[in-house]
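Quick one: the structure is below, and I'll ask about it shortly.
Heads up, one of the protein chains got dropped from this complex, but the rest are sitting where they should.
Just so it is clear, A, B and C label the chains in written order, and each chain counts residues from 1 on its own.
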Amino acid sequence: MILWLTLLFPLASAILLLAFRNARAAARTALVAGAAEVVLLGSCAWKLHVYGVLAQGRYLRADGLTLFFLINLGLIFTVVLVYSTGYLRHVPGGRFSSPRWYYALLFLFLFTLLAAYLSSNLGVLWIAIEATTLASALLVGFYNTEGAVEAGWKYLIMCTVGIAFALFGTIALYLAAVRAGVPTSAALDWTVLMAASPGLNAAGALLKLAFVFVIVGYGTKIGFVPMHSWLPDAHADAPAPISAMLSAVLLNCAMYALLRMEAITSHAIGTGFSHALLLAFGGLSLIAAVFLMIVQRDLKRLLAYSSIEHMGIVALGVGIGGPLGLSGALLHAFNHSLAKTLLFFTTGKVRDTFGTLRIDRIRGMASVLPYTSAILIVGGVALAGLPPFGLFISEFTILISAFAGSHYVLAVLMLVAFSIGFGALFFHLQRMLSGEPHASRGGIKILASEAGAMCVCGVCLLVLGLYIPPAFTSMLHNAMAVLQ
Amino acid sequence: MGLVEFAAAKTLASSAVFLFITVLLMAAAKRTNRCIKLFAIQCAVITAQIAALAFMRHSAEAFAVAALVFLVKVIAIPYALLRISRQLKVTPAVVVSTTPVQSVFIVAGLMLLAFAVVQPYARAFALDSEMLAAATAIILTGGFLMISRKKALMQVIGLLVLENGIFLAALTTTFGMPFVIEMGIFFDLLVCVLLLGIFVFRIRETFEHVDVSRLRRLKG
Amino acid sequence: MRIALDLVQFLVLIATAPLLRGVVARVKARIQNRRGASVFRPYFDLWKLFRKEDLVPPTASLLFRLCPVILWAATVAAAAFIPVLRTSALLGNQGDIVLLVYLLALGRFFLMLGAMDGGSSFGGMGASREALVSTLAEAPLLLGLIAIAIVSHGASIATIVQWTAARAPFELSPAHAFACVALVLVTIAETGRIPVDNPTTHLELTMIHEAMVLEYSGPSLALIEWSSAIKLNLMLSLLVALFVPWGMAASDSIPALAIAAGVWVVKMAVLAVALAALESSMAKLRMYKVPEYLGMATAAAILAVVFTAYKR
Partner (left out) sequence: MINLSFNSCLVLLLAAPVVTLALARWKNTRYLPAFLLLAALIASGGAALGTLLGRGGVSLDLTWLAPYPFALALDRLSAWFLLLLSAAGAPVVLFSASYVERHYKGARRHWLWALLPLFLLSMALVLTAATAFAFLFGWELMTLFSAGLVAIDGFDGERRRSIFIYLVMMHAGAAAVIGAFLGFLPHAANLDFASVRAGAPFMTVGARATIFLLAFVGFGVKAGIVPLHLWLPKAHPIAPSPVSALMSGVMLKTAVYGFIRFAFDLLGAGIPAWCGYLVLVAGAVSALLGILYGLYEHDLKRLLAYSSVENIGIVFMGMGAAMIFNAQGALGWAALALMGALLHSLNHALFKSLLFLGAGAITDATHTQDLEKLGGLLGNMRGTGIAILVACCSIIGLPLFNGFTGEWLAFRSFLAGGELSDVKAAIVLPLAAGVLALVGGLAAACFAKVYSVAFLGRPRSAEAAHAHDVPWAMQAGMALLAAACIAIGVAPSMVLGLAGSIAQQLIPGAVVPVAAGTFFQFIPWVAVFVLAVVVLGLLIPRVSRITPTWACGMPGLDSRMQYTSTSFSKPVRKVFNRVYQPQRTVEILPANQPFFPSSISYRSVRTTTYERLYRPAVNAIINAARGLGRAQTGNIQVYLLYMFLALIAALIYMRFS
């Protein structure tokens, strides 16, 4: 019951929110609805914590892995919602571009994400992931500017094509399952498939085909190079909180789907094939992204490429495998979402102050926006994988797993890429921070809601870098246990 | 053997050929509207095929699916697309990167490729290789249309064709997915087309053209 | 008793330093067909300077007066390392070659500071040139000494001398030959003799050592002059001790010491004559030829080290 409630509440809220034409009323309602949803998510998480697995009907199911990603989703959604109330002070009106549409679509987006996480069926999972694209496309094009429209179009087309591939992969898996004797009604049920996976070995060729299509398909959504091209466009031209949602939640959600598929594939035909593909795509993403970060001219595009880089790292962690690699990957996905949210929040302030996100037009940020600059530096340091922030721990874990697994070439590649990525990130950050501001603009005051949202991210990052609470560790272990 | 059964068997046997023809014609088509109509025909063929299969296997669910396909793909989507195309008030030409002759040859090549690719699978899983090849060819052609056609609407059509191919593949290999999932997929497709329509209009409003190859502000 | 003997030979080395200068000057004069001043003339000069007043430039700091004293002290301390009559020395039993070289460097460093403190351009000129010469001389000096030290299995000067003295005169290795060449060349450079520097020049533009002491007068100048005399004496004595130690007193008996003293005087006289002859027959090198000259010394020193490895 709680699962249904958690899932459907955002949908209901979305519909409800459309009724509010007044921006402030919409914001308040959204906050209330968000709070209620957080409570629901919390109770859901608590039940999961107690029972381990929750299942509802044929299509809803939540386990340890779900819990891990649900916590991530809940956290990011909360800060994004809080940040949005301040951020949306002056949005242009327009069709689908008013606060009520914003909140409604945000809750719709949440609904689709929840559907993806809570579905027990890989077909439903596919539908939900496709729905996330649809729900977020209008948010990406929210500003209705040239860039936003172009980005929205590319986002929609590319992700739909990618998702179509994933559908083909899902169908192939279904075929393999049916051939292996799984009843058709349950042939896409993840638990059933996991249980039956040893028997799927006979249809190995089909499983491989399925995984190839799924990794290319969901990989498009995750932002693997070379299917990543929509990602920088969409991130750059979406409103800042939506960029945060895309980068921190949507990518993780697609990664979650891939993880589920990967678990079945590797259980059935061994880890070799799927891990090789993950390593290839992850390595390619990591390398290409750090190089592309060097030539970026737009702050948000820079951050978007950094997301590709980090998703590459996550993929590498999964691909290296083993408890260490997997835990590192999950931890990294979590940490990355926090750091990226923090940084995207700062871009909102930067755009408000300088009127642009072009790096070469932003000068003297440290003097104009001291606090935002400090947060930007903290976020940059965190993103670069330096202590005392969480990404250091997760990158270190993945590196350890690489060395321990004797993936020396990969490890060297990662170390080199980290250095280049660090250089690229800080090359741009330092240029923005220093110098004389072009126009004498006054810094814009940070609202309490914005400061609070950013603080939560920062503190979480710091805590995960210094001291991982035992509860979090056990959650991580439960998540891993699901996949192994 | 009754007439209906005979018709169903014939449909199943010959639909692949029809599909190949629609694909080739799409590649050669010079106008958007013709493409939309060809798409509708393609979907109609698929509908017939589902219906035939449903009849052969006596599956009520499959009939429902056939009806759904007919409603959504043969009627609703082409109608919407035609409407959009009319309302956009832009030149009807498809604006291609390749000449029609080249397109036809490329699509023919893709078909050959499709046959080559599916052959081992078809043999291994005892499937109808012709249908599977048709599905693959449609997927590939859909991709090709998306890559080579510059108009936004044509990309939508390419996407739909591609999706058709996947649907067909699912149909021939597994006799369709569970009904709920099938429904979800259709729903997604519909919303997707709706959204794409919105964006096509937005592109027209913002850029005063619908040439996606000129949407190159965001790069690097 | 031993300490007393070492003290005596140390005092001898310090006391005879001006005499050596006088002898060299006298021989040089004779070679140049002049009569020359008395060989004791340097003593009179020192005595005169010690009684004169000390002229201090207005800009000079407290270091200006301290520097000559430190130079003197360092040089005197270095002199205590050199075996003259016996195969040991006051500080030479434990004091090794590195300390010796660096004590000389200590004195030189403060001399440079003193020169710069005058505030004129000549002091700077002398100091910067001295910096070049001493920089380039340090490596061959130390390498030459190290080569000998390696051959004789010890770093302290007394050990080296004792080892060499225990050999027959022609038993020495090629390392010794090369080291000897290197050290002779370096000695000439370090003590500021022709062809590196001309101690008797009166042209400021060619001076090295003399330019540095241009501002000094009275007791300060006396200490500096004495120091440079001691340095010449100790370097020549060092050459003697390292390469021709034979004749040094093996026991502490009076006759042995007397013989040793006689032999030492003869050796030093020969060196003084050779130095004078050399100075009379050569022209001073141009400033920027000095690095080449010291380069030769360095090459010889490196060869000496290489031979220690190959010939044992």
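Definition applied: a contact is a pair of C-beta atoms (placed from the backbone, for glycine too) under 8 Å apart; a residue touches a chain by one contact, two chains touch by 3 or more.
This one's a predicted model, so the numbers in the text were calculated from it and none came from an experiment.
Listed by label, the shown chains that the missing chain touches in the whole complex are A, B, C.
Interface note: of C:Ile146, C:Val161, C:Leu183 or C:Leu238, the residue touching the hidden chain in the full complex is C:Ile146. Contact with the chain not shown here comes from a single listed residue; of C:Pro18, C:Pro42, C:Pro83 or C:Gly123, that residue is C:Gly123. Contact with the chain that does not appear here is found for just one residue of A:Gly52, A:Gly322 or A:Gly423, A:Gly423. Residues of subunit A in touch with the missing chain: 153-154, 157-158, 161-162, 165, 208-209, 212-213, 215-216, 219-220, 226-227, 229-230, 232, 272-273, 276-277, 280, 288, 291-295, 366, 381, 384, 386-388, 392-393, 396-397, 399-400, 402-404, 406, 411-412, 415-416, 418-420, 422-424, 426-427, 430-431, 433-435, 466-468, 473.
Touch with the hidden chain on the side of subunit C covers residues 50, 53-59, 61-63, 65-66, 68-70, 72-74, 76-77, 80, 91, 94-96, 98-99, 101-103, 105-106, 108-109, 112-113, 116-125, 127-129, 131-132, 134-143, 146-147, 149-150, 153, 155, 204, 214-215, 218-220, 223, 287-288, 291, 298, 301-302, 305-306, 308-310. Interface residues of subunit B facing the missing partner chain: 97, 117, 143, 146-148, 150, 155, 212-213, 215-220.
One rule holds for everything that comes next: only the chains that are shown with their structure count from here on.
In this assembly, the C-alpha centroid of subunit B lies 101 Å from the C-alpha centroid of subunit C.
If you average the CA atoms of subunit A and of subunit B, the two centres end up 31 Å from each other. Of all residues in subunit C, none touches two or more other chains. For subunit A, the set of residues that touch two or more other chains is empty.
Residues 59, 96, 121, 123-124, 126-127, 130-131, 133-134, 137-138, 141, 144-147, 149-154, 156-157, 160-161, 164, 167-168, 171-172, 174-175, 178-179, 184-185, 187-188, 205-206, 209, 232-233, 236-237, 292, 295-297, 301 of subunit A touch subunit B in their complex. In the complex of the two chains, the subunit B residues touching subunit A come out as 120-121, 124-125, 139, 143, 146, 152, 155, 159, 162-163, 166, 169-170, 173-174, 177-178, 180-181, 184-185, 187-188, 191-192, 195-196, 198-199, 202-203, 206-207, 212, 215, 217-218, 220.
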